Every structure is written in structure tokens, then in C-alpha cells.
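Yeah, one chain of the complex is gone here, protein chain that is, but the others are all in their spots.
Then we have subunit A:
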Amino acid sequence: AALKDGLRSQVSAALKEGRVTPTELCQRCLALIKSTKFLNAYITVAEETALKQAEESEERYKRGQPLGILDGIPIAVKDNFNTAGIETTCASNMLKGYISPYNATVVQKLLDQGAVLLGKTNLDEFAMGSGSTDGVFGPVRNPWSYSKQYKEKSVPKFHSEDEESNWVITGGSSGGSAAAVSSFTCFAALGSDTGGSTRNPAAHCGVVGLKPTYGLISRHGLIPLVNSMDVPGILTRCVDDAAVLLGSLAGHDPKDSTTIQDDFKPFELPNLTDLSKLSVGIPKEYHAPGLSSEILALWSKAADLFRNAGAKVVEVSLPHTRYSIVCYHVLCTAEVASNMARFDGLEYGHRSDMKDSTESMYAATRREGFNDVVRGRILSGNYFLLKQNYEKYFVKAQKVRRLIANDFVKVFRSGVDILLTPTTLSDAAPYAEFIQEDNRTRSAQDDILTQAANMAGLPAINVPTALSERGLPVGLQFIGRSFQEKQLLTVAKWFEKQVQFPVIQLEEVKRHDSGVFQHQKSASFS
């Protein structure tokens, strides 16, 4: 099997038939991780345990008893999910050296189905940011920076300077996971999504990024940022694969009281042929200031695509959209202030040498452990939660949140099935340019199109759509009704098939992908 293949249709079959073995797949991925180290996508590579898992999987295939489609499939996990026996750092000094005593539920589920855990991916510190540039292990580089497609479009200056200074960001905060999937070092990766942290890097890295409905997938073991908005995110190379992952992860977890109790039935995605009963909404407020003309044109083209295929395409209004980012800012910092309080050095993580008193030890530990971004959000959050500010800011934001959620309810009640919007304002920025603004400003700008879905708890997905003039990926976003992932993914799959997003052309991948199936066609092959 080639690294490019879709899980259900190709890789799984190849494994069952013995055309490739789990150890071969694992070794190929590990080798590719080594040769793409400059991307800095991985914080920890769990080589030994991964190979062991691959061997166990191989035994199962030999006995003809694979656990399922995911048996033997190499995956990566964002480093804010607890993984037993493997360091979990959240890209922070606060948790350097912290070895989780347990697996997050989603990790356990993947392992129970035989998936091979290759390692933990890089992120912004504690998932705060939209660039994957603010972690202690350094920024993640977008694999597309090194693609033939991008290099062809870059204005050549001095050749040797180019590669070093021209590289673009992955977006964030799940940048490591997005880069890992985009560069073929794994077949799927887990991210997290609180304000767009899975969809944003998915758009910039040209991969599928799914944010499930809040309450569908367990957050147990996901180190929390905003308890009322966080969800585990799924990053894959095609929509079908996202459905496979969703099927393995969704469902009630007694260890997470915010998961719904409804039965979840995993599904395969049908091939949509009749769009006449589909109503697609185009929210006018998503034509946000700063939206690049390129993306605006693509969005428009996509709307036409649906219209020409027989769907009903209507302009709709979500009037409170522009307050979503402000609302998020207050609620996020407030919940962060609370969630970060657990890091005091006593039970786990970094501990300062300060011994004068408990409080001074806590203060020193937190001073040493957290970066500026995290400290800034904690302080802002505490400000909004002060007695004199509580009603004015926190409760006010909660009220605005209801208005935002109601905007969506009204639109979906009016007969619209799904919303089509851009995911990001532009293609990925060069790192040198991105870091000129501070984290809060960038997050406020970059989350604008993705944030409201978290506010309302709705499922949303980024589908890679086309390459920009600079040769970088641009994606479009679909937002669906609560718990209607099947419809959301079905439409996304149809769209993916129409746009035929090009495969990234990376030297490193060509070398490693001996391509038993060079001629394989996946949804993303043109």
C-alpha cells in the first residue's frame, strides 16, 4: 500500500491480504518521521512501543483476526492528550517530563482497536494559539513550505536563504498533528478544537479537519482548556477516513459527564448523487474583513458548484458572528484561569525549588512553568472573574453566547441543512511575518471563522479545496446541525470528490513511499 491510500478502501484491504504488514507500515512511517524532522511536527516519537504494537497487530492479521479497520494503522496524537507511559508535555515547561499514568479515553479506544501510536505531536503551549509557534519545543513548519507546488511559486532570491526564511506556519494549535498527516508520517492524527484548533491547521496544511459536536467524543484525558467548548479533533487525508476515526471514537463515556448518552452508530458514507433535497446556507457575515479575494472567489465557486448540482443555495444571516471572537476571548480566559489552577507543582509537573511557603512555591512554579501567552490568559481570566467584573464580563459573555447559539438554531430551523463558509482568512503566512503580531491578536484574527461553531457546540469540518496563488492549501468549512455528523460528512465527501485537491509533492515522501500501488487512486488523486 502507498502512504497516500485511504484507510477503508485500500490500506485495510492491503493489510488483510498481506500485501503489506503492520511492521512495514510502521517502519516506513518512522523512517519518514526521521527524514522530515525539520518540520518539528513530533515532540515525542514512541518508536519502541509503536514497533511492538505493530508486531502484535501483525500476529492478529496472521491469525486472520484483525480487530478492525484501524488494526495496524499508524496514528499520531496531539501532545495534550494523556498517553500512559509516554511523556505528555502540552509543549510547556510545566509538564516537561510528565509521564501520564493513564490513557485518554480516545487514545485507549484507538489502542483497543489495534492502532499503532507513533508519537505525540507539537502544538502551541497548552493549545493556546493559532500558529503552533508558541510551544517550548519551537514552531511547527508547514510541510507545504517544502513542496514542489510552493517552491515553484516562490520568487527566487538567494536559493539557500529561501528555504530557511520562507517557510510557512501550519496554523494551530494542532499544527503538529496537521503536519504529520499532511507529510504522510501517519494515516490519521488526533487534535483538539476549542476555537478552531483542528480546522485552522487542517486548512493550512491541506488535510481534512473534523470538529465533532460537543458531547459526542469523550474529553477524558484531554488536558482541558475550555471545558464547555473543547472537543477532540480528527485529522485525516480524506473524508472517508475521518468517518472511520469518528466511528471508533464517538459514544458515551462514563468518565466524561459531558458526553451524551445517546447510542452512537458508526456509519459508512454514501456517495451522494441527488442534491436536490439539500439546502446549503451561505452566512453573509463570514465575508469577514481581511478575507482574501482568492478565498472569497473559491467560496463563491463552491456555492455555484452546489447550485449547479441541484442543491438549494441561500444566503443566510448569523447576526452575532462578529461578537463571537470577543465572547470567546472572555469565556476562554475565564475557564483557562480555572483550569490552569491545578498546575502548582505539588502532584505533577514542574516544581520550583522555592521553599518559603506553599503560596510562594506555587507562584514560583507557575512563573517558571508557563509562557507569556498562558500567563496572559490566566491574568485576563481572573480579571473578568473578579467580583466587580463578573456580571459585566463573564455573565455578559454567557448571554452573548446564547445569542450566537440561537443564530444557528434559527438558520437551521428555517430549512437549511448545512452551512458553507471559508475556514481561514488567507493561506498560511510565512513564519517571519506571523510572529510580528502577538498571540492574542493573531488568535483573534485567525479564529474568526471557526470560533462560532465551538460557541454553539456544532460539528464542523475543513475540506481542502484548492491551492492558492502561492501554491499553498486553502480549505472551505462546512458547519452542520448538532449530532448530524453523517449528513455533514456525506456532503463534505461529495465536495471533496468535486474539487480533487492535489496531492502534496514532497521529495522525502517520494523516497520513502516505494509505492506497491503507484497507480492507486484515492479521493484526493487527480
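By our rule, a contact is a pair of C-beta atoms (placed from the backbone, for glycine too) under 8 Å apart; a residue touches a chain by one contact, two chains touch by 3 or more; residues count from 1.
Going forward, contacts and distances are computed from a predicted model.
Student: Leaving aside the chains you can see, what is the UniProt protein name of the one that's missing? Options: "GATC amidotransferase", "Septin", "T-complex protein 1 subunit epsilon" or "Myotubularin-related protein 6 isoform X2".
Tutor: "GATC amidotransferase"
Student: For the chain left out of this view, which of A:327, A:429, A:476 or A:509 touches it?
Tutor: Checking the options A:327, A:429, A:476 or A:509, the one contacting the hidden chain is A:327.
Student: In the complete assembly, which of A:18, A:138, A:254 or A:310 touches the absent chain?
Tutor: A:254
Student: Which candidate, A:300, A:360 or A:500, sits in contact with the chain we can't see?
Tutor: Candidates A:300, A:360 or A:500; residue touching the omitted chain: A:360.
Student: Give me the subunit A residues in contact with the hidden chain, please.
Tutor: 98-99, 101-102, 214-215, 228, 252, 254, 257-261, 320, 323, 326-327, 329-330, 333, 337, 344-349, 351, 354-363, 366-367, 370, 372, 375-376, 378-380, 382-384, 386, 392-393, 395-403, 405, 438, 440, 444, 456-457, 482
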